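Heads up, one of the protein chains got dropped from this complex, but the rest are sitting where they should.
Order as written gives the chain letters A and B; numbering starts at 1 within each chain.
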Amino acid sequence: MKTLVRTGRYLALLVLVCFFLMPVYALLITALKDPASVSVVRMWELPQSFSMENFRIVWPDLREGFVNSALLAVPASLVSAMLGAANGFVLSKWRFPGADFVFPLILFGMFIPYQAILIPMYRTMQSANLVGGLDGLIIVHIIYGLPITTLIFRSYFAGLSDEVIEAAKVDGAGMLRTFFHVALPIAPPAFAVALIWQFTSAWNDFLFGVLLTSREFWPITVALNNIAGGQTVPFNQAMASALLASVPTLLVYVLLGRFFMRGLMAGALKG
Amino acid sequence: MTQTSRSTSESGSGAAVVGRGTQPGPKASKVRRRLRAWGPGLLLVSPSLVLLGIFVYGFLGWNIRVSFTSWRGQTPVYDWVGTRNYSELFDNERFQIDVRNLAVFTFVFIGGSLLLGFVMAMLLEKGVRFEAFFRSVFLFPMAISFIATAIIWRWLLNNGSGESTAGLNKLFDNIGLGFLFSDWHKTPSSWAIAAIALPAGWALSGYVMALFLAGLRSVPEELREAARVDGAPERKVFWHVVRPMLLPVLMSAVVILAHISMKTFDLFYAIDQGNLRIDTPALYMWFTTFQPGFFARGATIATLLLFGIALVIVPYIWWSVRTERRK
């Protein structure tokens, strides 16, 4: 009986693994097929021979998007995490009257539908002359990233014992010194979570990118949608592009999955 | 002009919130002492607060203001037409279709993801070999953009038949499940949008699993042990000990998924455009606002989306913060 249950469990897990990997299978084998032998109808069949040709074809169109997304996601996540660290520290350890009132207001910013700020946001960015390049997009990602980074750091610092802070205070350290010398040195795990979360969401964002950038500054998602979103694009090129565009976030996920997971929990307010 | 004054009043109200404590107290020295205590902290967070005040609350307010104007075309108009846009929208057939689609999608997407996520969590909970591997496989779609997800699934949800059968239908055919053939999101049925719950669920049910798994594992083993000692069978242990502790997790998952389903745009956008069967308010907002120039209508749709989301999110935040305070 017990072995039966166990076999059943592994069987079920196997079926689920198949479901989750099925698109990846189609993606991989199509992208690796020789373009001449690709057909949508035969998408599940293994290739006769492997070829990197598809990647060679689509890479020139994606390269710029890749560079742009990197130039966008790195500063956006760094600045957002830094500000989030400061906010999180103050809101948990250096509270001011009203902090408990302000925090939920900040949190709400995480959940708003971006459609509801789209019109004012682009009118504002436009009058500030921040549309077209990456500057404006970076700023927007920083600002709309603040709620989640604040939340991540606030939860993290909340776990830090008050005594450490009090001790620093007794030593006469001011807020900034306590922050830099006591809080920040122990914060790398929270930074990892915040940076990964921010990097992934900036990399994967489409709506802000398509609204705020012109072609030469298109982030990867916009470039990808333009290459592979057209209806007449060869199937194999669509798959190769989708794969390439997902490599960085997948790498982050594979290498730093633990922190990624914690970011997810934070996203559900389960810090 | 109205805009300028509006936005200052907006940030003004934000400052009032932040600065509640700056009113002169009865004893000036006490105030100064307190100010020295929390002043620097407030100073440190104020840039973020001001930015969020503008970019979140200022813009939301501004958008709501636009929904009461007759702004159409490329030049902003800030007149006042009352609730006309709202009543027109409620009579708008496309919007009605969108709302129905959204309801169907939300229902199938949440139901499916919850079920799948829960089953996965239960399967992993007792500890299996290669657990880390399974978890990674179930979660990795979260790392992929909706655009890439949509591009992959668009080919899987191909509805060609006969010779040109492809995608999932072809797979069904190959493994002897040909009767499962579906037109997916191109079926004339009003359930067409449910097909999009497949890629959406693929992307997010791992998230639900992670939430449930964390919830299941936070149930102290002593509690279960105690129940077992009392002679309760495993099923009863689950029902009376574990289940009540999972309720908050369930609520979190529902809220998170519900708000995602309301605001998701790119997944639908990249799977099939101009297909009313998978049109949602989020897409209608985009397509009616920027090219034909129905700004007031777009703002109205966005405002309704905001209220829809606030309806589930505000109680959730309130509840989360309260739970935290109780601890």
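Rule of thumb we're sticking to: contacts are C-beta pairs under 8 Å (C-beta built on N, C-alpha and C of every residue); 3 or more make two chains touch, one makes a residue touch a chain.
Everything below uses one rule, namely that contacts and distances are computed from a predicted model.
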| note | Per UniProt record, missing subunit out of "Molybdopterin-dependent oxidoreductase", "Acyl carrier protein", "Protein kinase family protein" or "Probable sugar-binding periplasmic protein" is "Probable sugar-binding periplasmic protein"
| Left-out chain, listing which of the shown chains it touches | A, B
| field | Identified contact with the non-displayed chain, of A:I29, A:M43, A:A86 or A:L134 | value | A:L134
| note | Which of B:V81, B:V99 or B:L276 touches the missing chain? It is B:L276
| field | chain A, residues in touch with the chain not shown (by the definition above) | value | 71-72, 74-76, 79, 120, 122-135, 138-139, 142-143, 210-212, 214-217, 226-227, 229-233
| field | Residues of chain B in contact with the chain not shown | value | 3-4, 6-7, 11, 47, 50-51, 54, 58, 62, 72-76, 93-94, 97, 159-161, 183, 186, 188, 272-277, 286-288, 290-294
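Everything that follows uses one rule, which is that only the chains that are shown with their structure count from here on.
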| Touch list for chain B against partner chain A, complex | 17-18, 20-21, 38-42, 44-45, 47-49, 51-52, 55-60, 62-63, 66, 76, 116, 119-120, 123-124, 126, 128, 134, 136-148, 151-153, 155-156, 158, 160, 163-167, 170-171, 174, 202, 206-207, 210-211, 214, 252-253, 256, 259, 262-263, 265-266, 269-270, 282, 285-286, 289, 295, 298-299, 301-303, 305-306, 309-310, 313-314, 316-318, 320-321, 325
| Taking the complex as given, what residues does chain A use to touch chain B? | 9-10, 12-13, 16-17, 19-23, 26-27, 40-41, 43-44, 83, 86-87, 89-91, 94-98, 100-109, 111-121, 123-124, 140, 143-144, 146-147, 150, 174-176, 179, 200, 203-207, 221, 224-225, 228-229, 235, 238-239, 241-242, 245-246, 249-250, 252-254, 257, 260-261, 264-265, 267-270
